[in-house]
Each structure stands twice: as C-alpha cells, then as structure tokens.
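A protein chain is absent from this complex, but the other protein chains hold their places.
Lettered A, B and C in written order, each chain numbered from 1.
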Amino acid sequence: MRKSAITAEAAAALVFDGASVMVGGFLGVGSPDRLIDALVSRKARGLTIIGNDTAYPTVGVGRLIEAGCVARVRASHIGTNPTTQRLMNGGAIEVELIPQGTLAERIRAGGAGLGGVLTPTGVGTIVAQGKQTVEIDGAIYLIEKRLRADFALLRAHEADYCGNLTYRLTAANFNPLMAFAADCVIAEPDEIVPSGVIPPDSVRTPGVLVTHLVGRAR
Amino acid sequence: MRKSAITAEAAAALVFDGASVMVGGFLGVGSPDRLIDALVSRKARGLTIIGNDTAYPTVGVGRLIEAGCVARVRASHIGTNPTTQRLMNGGAIEVELIPQGTLAERIRAGGAGLGGVLTPTGVGTIVAQGKQTVEIDGAIYLIEKRLRADFALLRAHEADYCGNLTYRLTAANFNPLMAFAADCVIAEPDEIVPSGVIPPDSVRTPGVLVTHLVGRAR
Amino acid sequence: MDAKEIIARRVALELRDGMLVNLGIGLPTLVARFVPKGISVAFQSENGLIGFSAPPPEGMENRDLTDAGGGFIESLPGAASFDSATSFALIRGGHVDMAVLGALQVEASGRLANWTVPGKFTPGMGGATDLVAGAKRVIVAMQHAAKGEPKIVEALTLPPTSARRVSLIVTELAVIEPSDEGLVLRERAPGVGVAQIVACTGARLIAPKDAPEMPLGCD
Partner (left out) sequence: MDAKEIIARRVALELRDGMLVNLGIGLPTLVARFVPKGISVAFQSENGLIGFSAPPPEGMENRDLTDAGGGFIESLPGAASFDSATSFALIRGGHVDMAVLGALQVEASGRLANWTVPGKFTPGMGGATDLVAGAKRVIVAMQHAAKGEPKIVEALTLPPTSARRVSLIVTELAVIEPSDEGLVLRERAPGVGVAQIVACTGARLIAPKDAPEMPLGCD
C-alpha cells in the first residue's frame, strides 16, 4: 500500500502541544533531526518526551529541551545533558528515570498489546517503589507497565513506498520498538526507494505501522 | 569468535533422552530437518517438544512424534497431525496447548530474563485456568510464565563462522526466539559463509547465542 | 454461487482501503479472491509475513514461503517478513484492522468457539485466541449450520475462544451483528427469507422484517 511523503514542517504541525512523543535515538545517534528541527521551529510546547536520553544540549532531543519544548522526560539517562539536569533540579522539567532495558520492554509491551512485563531489574531498589511485584517459580519480578505515546518520531535508513523501514548499525536502538507503540508514527528516512528494493527479510519495521513518511527536503 | 561445525549426528547425541527441546518451524517450514532425522536415527526417547505445531506425520516435528521420540508436546496447534491427536487421546503423549502469540512471548521472556508476560489473550477462557491475573489501568491480563528448554534446534538460512544467523521469509517464525531461550542452541543453516559476509544489519540471531552449528553433510 | 463463495464475497465487502487483514485457514482464505476493485489491502499471515498473494506461478514455489495453512504463496513488492513474536505483536497490539475466522459455534452474546471439541477433536487454538483478543474487527465467516445443527446458539456448548464479542457473523444465509441487545439480523442472502434464517438459527435473533438483501459485489 503506497504512501505519500510529507514535509518535516507538515509532520511537526501534527504534533500538538502537550502531546506525548517517543523519539528514537541514543545520544542523538538515530534521532530524527529534521523532525526535531521542525518542532523547534514551530515552537512546540509542553511535550512529554519518551526516549533513551536527552543527548547533548545541541544534539538530538537535547535541542527540544534547550528550545523549551519539553515539560516532561521519561528516559534512562540524562547525564550527558547539563541543561536537563539543571531544569530538573529547578523544577522546570519533570524527569522520570527508567532502567534502559525496562524502558525498552515497556515500549515493546505498549506496542504488542501486553499489559506490561515482569522484570527482575530494579527489585529491591528505589526503582521498585510503588510497583507491584510477583513471585514466579521462586523469583521476584517487578510489574512494569506498558508505555504508549501519541506520537513516535523515528529515524530510519531506508524507507520504501509502502513505508517499510530499515535502520543502520547502532542507529536502530529504540526506533523499531517505538514504531509499534504510538497512535501516529512518523518516520524520517535517509532515503526513500521504490517498493521491492528492500527485500522482505531486510525490513525491520513493517510499513503498516508507519503513519507518515517524511520526504526529502525540497 | 569463530566456531567449528559439528555433524547432525554429533548434535543429536548431545540431546539426551528426556530433554526439553524447542524446535523451530511452522508446519515444518523452517524446521531443522537434518537434526530431526538424526534424532529419529539415534532413537531419542521421552523428549518434551516445544514448538508451534507438530506439522504432518512425515514432516518436521511430526517425524519425531511418528518415531516415538516424544513424551510431551507444548504447542499452539496439532490439528494437522492425526498421529499427535491419536496419541494424545490415547494418553501416550501429553499435550499442552498454548495460544500462538502467548507461546512466542513465553519463549521470548525465557530468553530475555523476564519472569513472563502480561497478556489479554485467553482471559475469561479455559486458557486462564489456574493462572494469576493482574489488573493494569482497568484491563485484566493473564500472567503467562517464561518458558525455557534444555535445547533449541533451529533452522537458519545462512550462518557465518561466528554463528550469526539469517532466516528466510516465513522460515524464521519461532527460530529467532528460541535462540535466546535454551541452555544449548544448535543451528542447522542451509549455508555457512565466512565472517563479514553477513552484514551486521542482516543478522537476525547474534552468534553468541549459538552453541553449535551443524555443518554441511559430508 | 456456492455457500462458501457467498460468504467470501460478502466478507470482502467489509474490506476498506489501507487495511491490514488476517484471513484464517480454510473458508476465510477465499476472501482474498474478492477484494473490491479500487481498494488496496495488505494481508498478514501469522507465520510471519505481510504482503502476499496465492498461489505463486507453477514451478516457482519456495519451501520457505508459505501461509499459515502451509500453502505456497507469493510475496509482493513491499512485503515484510518477521518472527512469530513480532507477528503477534502486530496482532495483539491492535495493528491488524480485521481478522476473519471460522467458528464451530457463536453464541447470543457474540462469543465464538473454534478450537476444541473436548474429548473428540482438539486441533488447538493456533493464533485464533490472539486474533480475537487483538484485531480491531473480528469477523466470523462460517456456514450457518453443520450437519443440520445450528452453529449460532443461545449459549456455547464448546469452550469459548475469547471473552470478547465478535464484530460480525457472515454466513451463506445472513449477516448478523452481535450487540448489547443480542444478535441483530442485518442482511439476508439473495432469495432467503427472514423466517428461514430464524428457523436455522439456534439463538434468539432480533430480525427486522425488512432486513435488506446481502450485496455480494458484482464483477
């Protein structure tokens, strides 16, 4: 099923103020830079950003923080971005820190129709505070709830006309998981190729999950 | 890290009588036929087979059933194999039927260090009998426990010298999941190629998970 | 036109452009033959593929490319393959717009039974329990009766596949929609009267006398 591409500006206009937004990337590697730029340009406000980290002040999700677009962050690590740290300590941004593997599984559960996962990670630490535990065959697991968002903003390597996506090396990270877990999925590929160019076995994200593709800059 | 290949016979000798064995494949597509042959030849007995189905009497896992190797089956579907049905009704084989998506997630959980998953599938049916349920944000989920096995027998398309695996089209099915979930993982590839031939982004099962590769027939 | 074709043709009219659709083994598979002109849908096979048709050209069969019933298929340009966990993430996660399944029974409340006749024949649920739990719409495509016995019953005598109510029941006699009030007769097959449908149905039917005739898609 063929899609047509939209511009980064048109995509950013869809992302309403106050939305929850998953953003792929790991310290900016594999983040959708043109979409982030467009959100900064349109002065998005009050976003809840869900992603691994907040990168650096001038890189990736860090630019959304720097531009004042973000009210809330759910991430595993903010140590590389002093601005996030400062805004958090000053109460201007609310930060929920989540173990990286748990964050990945919660997003996966959100996309896979699961209520959550049962993980040993965080048992007996402050991560477990306020969470249910379950004993299974003698071991204790935390119940970590599914996570979904209004939008997922992905960076891909190739997309085909059907929206099928590939990723490259360590730029995949959270992108393939987020593709399942948002009501509106917007992918920014490096390149767009005709259907059939990406073999079925190379597809990492089936195109049916992708709501919009961002086309090449014009 | 280079591996060396073993024969199907040597691999079958490792699979002790009474072992629990995950076998990849969907109605025989993507099943490790040479390993299955070798298990039949060595007259394996008392195996617990975990897999999607029992294929047909002369195909895939069905041949293990037919040859009397199997004491127990955990699968989602046995409707294509009248022998399984007959042996089950006669009490010669114990069969546990598991919804296909739940089977996939239980195996994945077993390989991913999760205690299990929280699924809506089966709530309010006999699938839920004897299982705990959890309410999360107003919805009821079954706690389905992790599944592991002594062995996983996989069929792959290509393997490289490091044990990295690729699969082809619908022959992947349960194979990539089982690669994480057994103490000893034996993969039977169609072809073996030098390291570097399979690009990192094409690898579906990292070689570190593979205990033994079955080499070409000599 | 035989019973199966009537059912498949009518179900096909439920397809909408852009849908991702899962067709169960057997009768539901026939639906793929009657996709209305001008709309484009993608089919998912739960063994791990989106984007296929069947059969492949003779002699072109690939042993690693089959549907969930084990039949050879042809992947289409833009197809995507994936493992079973991903396949059911699509199904359970609500990414499949419509699932079409067979049934042994459907009851007044809209629940279906389709994977075991305890003590007699238990093929297993396969992907059915997940499909009924997760697909956005679930359509039962089945013959109205089996060996003269109604398959639509007041209360299931077989174990239910899911606690969820299906979206629509399509048989060679009628289109029936389960609702809070019960089973509502929406359409009757060409030449079939309301009284005949009521007589062949083992559950109370809310049956307007002027139920319209089933469209079957014209070629």
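Assume contacts are C-beta pairs under 8 Å (C-beta built on N, C-alpha and C of every residue); 3 or more make two chains touch, one makes a residue touch a chain.
As the structure is a prediction and not an experimental result, all values here were calculated from the model.
Counting contacts over the entire complex, the absent chain touches A, B. Considering the whole complex, the residue from A:L27, A:L114, A:I143 or A:A182 that touches the absent chain is A:L27. Only one residue from A:V40, A:A67, A:V123 or A:V197 touches the chain missing from this view: A:V123. Chain B residues in contact with the hidden partner, per the touch definition given at the top, are 1-2, 108, 111-114, 160-162, 164, 180, 194-196, 200-201, 203, 206-209.
Considering the complete assembly, chain A touches the hidden chain via residues 26-30, 52-53, 75-80, 85, 88, 95, 97, 99-105, 107-108, 119-127, 157, 167-177, 204.
Here is the rule we use: only the chains that are shown with their structure count from here on.
Taken together, the touching pairs cover every possible pairing of the chains.
Each chain gets a centre from the mean of its Cα atoms; for chain A and chain C, those two points are 35 Å apart. Counting partners per residue, chain B has 105, 119-120, 167-169, 172 as the residues that reach two or more other chains.
Contact with two or more other chains is made by residues 49, 75, 81-82, 85, 88, 91-92, 133-134 of chain C.
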